[in-house]
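Every protein chain except one is present and positioned as in the full complex.
Chain lettering (A and B) follows the sequence in which the chains are written, and residue indices restart at 1 in each chain.
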Amino acid sequence: YANETEQDLAAQVAKLSEQVAELQKQADSPAISFSGRVQLDYNWFNGAYNANENGSSGSDLFPRRVRAAIDSEFEHWDHTLLLEFAEGTAEIIMARVRYSGFDNGLRLQFGKLREDISLNALTSSNNISLIERSSLADTFSPYFRWGASAYQYNKDNGLRWALGVYKNDAFGSDGEDDSGKLALAYTGRLTWSKTSADQVWHLGAWHSERDMGGNELAARVARGELRETAVRLVDYAAGGDVVALDSLRQSGLELAYQLRSLTVEAEYALRTLKTFDNSSLLDGTDHSGYHLSVSFFPGGQQRPYSAGSAVFGQPKDIRNAWELVARVSQLDTANAGQGTDVTTYTLGGAYYLNPKVKFMANLMHSSVSGAGQQALSGEEDSGTGFAARVQYLF
Amino acid sequence: YANETEQDLAAQVAKLSEQVAELQKQADSPAISFSGRVQLDYNWFNGAYNANENGSSGSDLFPRRVRAAIDSEFEHWDHTLLLEFAEGTAEIIMARVRYSGFDNGLRLQFGKLREDISLNALTSSNNISLIERSSLADTFSPYFRWGASAYQYNKDNGLRWALGVYKNDAFGSDGEDDSGKLALAYTGRLTWSKTSADQVWHLGAWHSERDMGGNELAARVARGELRETAVRLVDYAAGGDVVALDSLRQSGLELAYQLRSLTVEAEYALRTLKTFDNSSLLDGTDHSGYHLSVSFFPGGQQRPYSAGSAVFGQPKDIRNAWELVARVSQLDTANAGQGTDVTTYTLGGAYYLNPKVKFMANLMHSSVSGAGQQALSGEEDSGTGFAARVQYLF
Partner (left out) sequence: YANETEQDLAAQVAKLSEQVAELQKQADSPAISFSGRVQLDYNWFNGAYNANENGSSGSDLFPRRVRAAIDSEFEHWDHTLLLEFAEGTAEIIMARVRYSGFDNGLRLQFGKLREDISLNALTSSNNISLIERSSLADTFSPYFRWGASAYQYNKDNGLRWALGVYKNDAFGSDGEDDSGKLALAYTGRLTWSKTSADQVWHLGAWHSERDMGGNELAARVARGELRETAVRLVDYAAGGDVVALDSLRQSGLELAYQLRSLTVEAEYALRTLKTFDNSSLLDGTDHSGYHLSVSFFPGGQQRPYSAGSAVFGQPKDIRNAWELVARVSQLDTANAGQGTDVTTYTLGGAYYLNPKVKFMANLMHSSVSGAGQQALSGEEDSGTGFAARVQYLF
């Protein structure tokens, strides 16, 4: 330096630089951060969906999801508390405390966690390509449950495994048996993926063993891919009775292939009931289903695949883009003279105004069969529905 | 520059200046921000307000409003999620997603929105000059409903219009008709204002057409301007029956004049019932009411008027200031041998310690008449009330 003043100024500038860098770091990754979503939906439906009213048309306008999340980080720990607000209620959707301090990528987590069941069910509702998930996802996934789990992704061979144990207060169980003992569910998922710039291959399988503690399996296992209908189409008890279960066992297969802006997803799942009363005609019977969906962005956008979580997301920085989607879906619960089988066809379009604002419209047709169809919906053995959504993310 | 060192330092300082400016901008308008309010109220009342107990005095201490809001901004979009918390419940008060990207000042919004009905109802509960709104506001405003609306303010001519369509799950309707079809409400408001430093003129009119879907109109249309009383004084069904409505139609007029620290507000509103059963004696009957209120700040503070929203707010940076308020209010629901007419006189004072902390006290007297008065409150045809509040904003 030419003189003392310059030295002094240089020292001050260096100190300021450090302070500013620290402030920028804090601003970029705050210890606590927030996000959320608003989904406002319109539903219209007729036929079997509104069988109580002779199949005349019904409709509704309602907040499908209003959620806010708090995220926090501390050293190798992070936490997400995801809350859903509705008229008069607030629900903890997720409360995940996660540890990621292992070198080998292993993650341990506890709290209210998403069980690793079904690619479609594991895809965030922010990012699903149709307004409602498939009947398969709604039938087989308990979504979020209290428990603990572990998962790990291995880049070298593309394999990811997840294993968890949860309180099984899903599917009609209250999470304990007659004598007040905790009823657990054990769930695992194994996926393999191979990704290049243009292509993604995803293969997966999951299995879940669930102690039902003698509780009754809930009758209406899925709504038929439309939310606010008067009748829920997939009902294993229609024309018969609900059944108390000792346990249930369910498994599924996942296949997905992406070629640039085209994504194809297919799943199959099977559930076997072990009834509390061995002599029940429903003992050993199955519920099974599949769905096949195709999504295409005419403008060339591509859904990103997260190998670490083994799910697809929303194209980054998307703007003024259209997505076209078709899905065929089936779920069979008819057994022993009761229950319904439901097939649903859906066509959908979505317009992404920007990364935060999306408009969606879906048209669907469902047909109901099986021994319980008459009891469920009488003359109405099919139904048509329409759904629209505006979504805002923050 | 005299030398290289100086050049180098100057460059560093310039870069730091940019970084600091960016950090200041982020701090001043964060993408997500928070606010809220706590109102702790004391109520005391006798006479008709506590008629079940022969008019003896009753009282309560309770949280009137505990609310927190999350605000987010993204380009031309903004969102507010306003939640109210109480014992065991959480309610979405408002969930507004708004677009303001038009050059002409047009705003589009969807979500749970405040319907544009009544100047008094549209004034934020943070800023109302008396502890409770008028019976007119509580009778005619459904406050926040799910739907979509648009509004625009024209500076040149002082006109502001607002138009919205909402799910009508207000006033006793559950938002759908017998066959499960969505019941809508259409609401519009037109206001004109002229403002100078000293004066504000505000003229307004609103109208709302509401499909009631055959649902019963709730009996107790307003409480009588005190919150936690045992008896709600404005009751069109007292001494008779509630009535199922096909629809209702209601309109109102607003007038406000401000001269510096003096603000006068007056409103009139009229509702006409269209009953589900044409032969009902209540078919075509009216509910109507008015209120006139005067607010004065002896210290000279002035309530700001927002022309863009057409409502008054709280004086900015107010400190150690008193506000004196008087209101007369009437609401008539007596028709066809049933229902009550209620007149309420209120005197109020408020002390603003600072912009965040306010203390309020109100004294009120109500008289009840009409064919249903005896059925509602027997010997007690008038009542006196006192309310006090501490309010904290964050």
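As a working rule, a contact is a pair of C-beta atoms (placed from the backbone, for glycine too) under 8 Å apart; a residue touches a chain by one contact, two chains touch by 3 or more.
Remember, it's a predicted structure, so these values are computed and weren't measured experimentally.
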Contact partner of the left-out chain, one of A:Gly111, A:Gly289 or A:Gly370: A:Gly111
Contact set of chain B toward the excluded chain (per top definition): 1-2, 6, 9-10, 13, 16-17, 20, 23-24, 27, 34, 36, 38, 40, 50, 52-53, 56-63, 66, 68, 85-90, 230, 354, 356-357, 390, 392, 394
For chain A, residues in touch with the removed chain: 2-3, 5-6, 9, 12-13, 16, 19-20, 23, 26, 31-32, 70, 72, 74-75, 77, 79, 81, 83, 89-92, 95, 97, 110-112, 146-147, 167, 175-176, 178-182
